[in-house]
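Below you'll find the structure, written out as structure tokens, and then a few comments.
Just one protein chain is left out here, and the rest sit where they should.
Which chain is which? They are A, B and C, in the order written, and residues in each are numbered from 1.
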Amino acid sequence: MNVHVLGVFDAAGKAADAARALRTDGFARVTTYAPAFDHNLDAALGPGKSPVRAFTLAGGILGCALGFAFPIYTVLDWPLITGGKAIVSLPPFVVIAFELTILFAALMTVAGFLLSSGLPRLRQAPYDARFSQDRWGVLVTCAAERAEAARAHLTQADVEEVRVGEGTR
Amino acid sequence: MPSDGHVKPERGFVTYRKISDDILRTIQAPSPSYFLALGVVAAVLLWGVYGLTHQIRVGLGVAGYEPPIMWAIYITNFVFWVGIAHSGTLISAVLLLFRARWRTAVARASEAMTVFAVMTAGLFPIIHLGRPWYFYWLFPYPNQRELWVNFRSPLIWDVFAISTYLTVSTLFLYLGLVPDIAAARDRQQDWRRYLYRVLALGWQGTDRQWRHFNSLYGLFAALATPLVVSVHSVVSWDFAMSILPGWHSTIFAPYFVAGAIFSGLAMVMTLLIPMRTLLHLEEYITLHHFENLAKLMIPTSLIVSYAYVTEFFVAWYTGSAFEFGTFVDRALGAYAPFFWVMVLCNCLVPLSLFWKRVRTNLRALFVISLLVNIGMWLERFVIIVSSLAHSFDPAGWVGVYRPTWVEGAITAGAFAWFFLLFLLFIKNFPGISMTEMKEVSSPDGPPAVSYQPSALRLEP
Amino acid sequence: MARRGDNSLTRALLPATLTLILVGLVALVFRVGAQGQPPVPTQSTESGTRPSRGSSTVQPLAFSHRLHVRERTIPCLTCHTYARRGPVAGIPSVQRCAQCHLTIAKDRPEIVKLLKYWEDKAPIPWLRVHDLPDYVRFTHKRHVLADVTCETCHGDVAGMDAAVQTAPLTMGWCVGCHKQLYAPTGCLTCHY
Partner (left out) sequence: MSELLDHVGRRTFLKLLGAAAPAVAAGACSSVPPERIIPYVIPPEDDVPGVATWYATTCQECPAGCGMRVRTREGRPVKVEGNPEHAINRGRLCIRGQASLQGLYNPDRIRGGRRREVTNASAGQSRLTNVAWEDALTSLAARIQTVREAGRSSRIAIVTPLVTGTLDRLFDTFAKAIGGARRIRYEPFGYEAIRTAGRIAFAREAVPHYDLARADVLVSFGADFLETWLSTVEYSAAFAEAHREQGTRRSRFVHIEPRLSLTASNADEWISPAPGTEMLVALAMVQVIVAERRTQVIQDADLKFITDLVASYSPDRVASQIGVPAAKLTELARLFSDPKAGPGRSLAIGGGVAGSGSNATALQVALNLLNYVAGNVGTTVRFGPDASYGRASTYREFAELVESMRAGDIEVLITHDVNPAFTLPAALGFSAALERVPFVVSFSNTLDETTARAHLVLPTHGPLESWGDEEPRAGVRGLRQPVIAARFDSRHVGDLLLDVGRRLGEEVSGALPAEGFYEYLRAEWRARYEAEPPASAATPGSTTFDDHWATALERGGAWNQIEPQPVMFSREVAKVSFDAAVINGPSDGLVLMPYASLHLYDGRGANRSWLQEIPDPVTKAVWSSWAEVHPDTARSLSAQEGQLVSVESPHGKLDVPVVLNPNLRPGTMAIPIGQGHTEYGRYAAGRGVNPITLIDPTPELLSGGVRWLSVKVRVTPRALYRPVLKLQSSESQVDRDIALAVSLDDVIAGRAQTAPGVEHRSLSPEHTHPEYRWGMAIDLDACTGCNACVAACYAENNVPVMGPEAVRRGRTMSWLRIERFVERRDPAATAVDVRFVPMLCQHCDHAPCETVCPVYATYHTDEGLNAQVYNRCVGTRYCSNNCPYKVRRFNWFQSEFPDPLHLQLNPDVTVRSQGVMEKCTFCVQRIHEGKDRAKDEKRPVRDGEVVPACAQTCPGQAIVFGDLNDPSSRVSQLAGSPRAYRIFDGLNTRPAVTYLKKIV
């Protein structure tokens, strides 16, 4: 039986302190909320690489390949001479390839972002509307018996308000 | 707002609360003047639509084309608007990569401008067709004729470049908006909160979301930058790839890109100066920003002027009768007045920006930005029309292009279309990025530069 | 994931696509009214009157191909005399019909109608079944001489009473055959 413990802070630093403390105390499932990106807070939960760039690379390669393959296929499908140029005249196709590289890279990047950040998100997790304005949040999901310990850490970090709720997870 | 030790007022940072309040205020119930503006642009747009339907029904002949001048105002508008589109991406992406911190305040507006400018530009290649009802033949799709498009034609490159650019810049704008939309969602009470709820994609600003978001934003900036360069290069190749004297020139790509950024910066000013007062954002969009924009205009203007000079020099130096004839005609022929006005607006007027007094005078900047817009529009007009009017065969020099009311209506309609979109945008979405604003005014001082993709973020 | 990607993509393209489509539609609407040209007995670029496939029209006379071709085994070229000589196969002249029917089956109601036309020296206003767009130059002669059977394009007319269009007669369909048989596929073969 899990519970959510959500702390609301009025400064990013405090939230970061709390998160760090919770982590050191062995709380595995800590989530922070912030109205704007904050390095301190980001670092608090330990380093981590984003996989999005991999998507970008894949998209780029795909687009580039397509950008050459498609024109070449079409000119061979029905060869028509224009301006005395070769049927498969690569220079003009470079432009197409370039544009498609960018296009597919961009689309894949978006895909990668949505995928890895779990958006769009339908089910609402514990949240406070102020998190998008001027408050920071730290959410701890833990076994009911450890809720008190978590609350203690939050209070330590000069929390503004703490809420405990039934968790299904 | 409880007092907390972390906020250091003496550093002059506005608080997050204030940022949210101020910026979200801009999307509250608009003033009557706003609706008046809306009505005006809508009316002009209708006039343009009327002109277009007339042209389609009666034939392209209702426009003022006079062979050999087969392209004129429509293509001029196309190039002009594509050019406008460029500075948007420049400011939001390139400046992001160069970590120019001041961009924050103006980035959102210019990204929006980019998207709407491309949407306007995209109309003209279709409007100028002889048979616009077959515009879809320009796209490569499988059809019963088993025909494809001619990938060797610069016009097809355009199709790809423009649609890619539209896609990427729109995504860039939208994804950058997501956190702000979420903020609006959590504050807005009227019907729009449902819209915001959908558009926010359930954004909560968790650590995970922020991390990937950063990575995404950085990568997009990295993709958009080469794209910007390629798109206007492709547009310039519409001309450079032909054999027409005055068009067939190797310097066109860089020359057009510079010109595009130049005109784009001017348009950003033209839009921001009124918007700033209209939405009471003086605290956010400050003189400092405009001065920086002005500073960027100086080099671009110089590059453009240099290109003009180079063209004439080459025409004279190569000793080709065709080239020389064309440029003599450009400077002294039927279209000379336009050429000289262009020189005035693009080369001479911007020189005044070397003086700080001018750079920091909003009225002056506004006037200059308008003049530059005019000048850059004329540049495209002169390149297109005067070159066509005076090509290889003297026996062909018959037509003197005189625009008709139809072209006037459609051009005006296009401007109206652009401003309509922009007006609707700034009243429904935050015209300045709140999250970025909050970041640059981060209460906890500067963190160390890290190796993470987030390193692409601005450093104070 | 793909769905989401598409979702954002379409959102992005939507305004542009809409405007494009708007222009296209406006154009179309006004095209219909736009053609003020007098009837010209020649081809036009714009006329894209695509025959509706398999549509059987009510002809002025209930002529039966089946009866003539299958049961009386009359070859096509007996009546469509020009197919071997010129671009047009030719609808048989009233005279040709009369030649036989002045003696054969004179009393049948349809034949009576036919002979009425003949006495009035009036042409029979047949309805066109196989109709290519006006900018397509098709010649029966070359196809017949190349031993392309009538059925290839006209279907099993011998089995029909009133002729109906069975083949799509679209460009892709023509080209497919041309490619297969190494016939010319340059645009100028049919469009000039």
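In this section, contacts are C-beta pairs under 8 Å (C-beta built on N, C-alpha and C of every residue); 3 or more make two chains touch, one makes a residue touch a chain.
Here the structure is a predicted model, which means the values were calculated and not measured.
Student: What are the shown chains that the left-out chain touches?
Tutor: Listed by label, the shown chains it touches are A, B, C.
Student: Looking beyond the chains shown, say which of B:Gly59, B:Pro274 or B:Pro337 touches the absent one.
Tutor: B:Gly59
Student: Would you indicate which residue among B:Ala43, B:Ala321, B:Val367 or B:Leu424 is in contact with the undisplayed chain?
Tutor: Answering carefully, the residue with contact to the hidden chain is B:Ala321.
Student: So which of B:Val40, B:Ala100, B:Leu138 or B:Ala331 would be touching the chain we can't see?
Tutor: B:Leu138
Student: Which parts of subunit C are in contact with the chain that was left out?
Tutor: Against the left-out chain, subunit C lists 28, 31-32, 34-52, 55, 57, 81-82, 85-88, 90-96, 117-118, 121-129, 131, 133-135, 137, 139, 141-142, 145, 186-188, 191-192.
Student: Using the document's contact rule, name the residues of subunit B that touch the chain not shown here.
Tutor: 58-61, 64-68, 70-71, 125, 128-131, 133-135, 137-138, 147-150, 152-156, 159, 241-244, 321-322, 325, 388, 391-399
Student: If you put the missing chain back, which residues of subunit A would it touch?
Tutor: Touching the chain left out of view, subunit A contributes residues 80-86, 89, 91.
Everything that follows uses one rule, which is that only the chains that are shown with their structure count from here on.
Student: Consider the two chain pairs B-C and A-B; indicate the one with the greater count of contacting C-beta pairs.
Tutor: Contact tally favours A-B.
Student: If you average the Cα atoms of subunit A and of subunit C to get two centres, how far apart are those centres in Å?
Tutor: 60
Student: Find the geometric centre of each of subunit A and subunit B from their Cα atoms only, then give the gap between the two centres in Å, rounded to an integer.
Tutor: 29
Student: Averaging only over C-alpha atoms, locate the centres of subunit B and subunit C and give their separation in whole Å.
Tutor: 51
Student: Using the touch definition from the top, which residues of subunit B touch two or more other chains?
Tutor: 146-147, 163, 167, 171
Student: What are the residue numbers in subunit C that touch two or more other chains?
Tutor: 8-9, in rising order.
Student: State the interface residues of subunit B toward subunit A in the complex, per the touch definition above.
Tutor: 1-2, 4, 6-7, 15-17, 20, 140, 146-152, 156-157, 160-161, 163-164, 167-168, 171, 175, 179, 182-183, 185-187, 201-216, 219-220, 223, 226-227, 230, 234, 237, 434-436, 438-439, 442-444, 447-448, 450, 452-454, 457
Student: In their complex, what parts of subunit A are in touch with subunit B?
Tutor: Counting only subunit A, the residues touching subunit B are 10-14, 31-43, 45, 47-50, 52-53, 56, 70-71, 74-75, 77-78, 80, 82-83, 85, 89, 92-93, 95-96, 98-100, 102-103, 105-107, 109-110, 112-114, 116-122, 124-125, 127, 129-134, 160.
Student: In their shared complex, at which residues does subunit B touch subunit C?
Tutor: 49, 52-53, 56-59, 118-119, 122-123, 126-127, 131-133, 135-136, 143-147, 163, 166-167, 170-171, 174, 421
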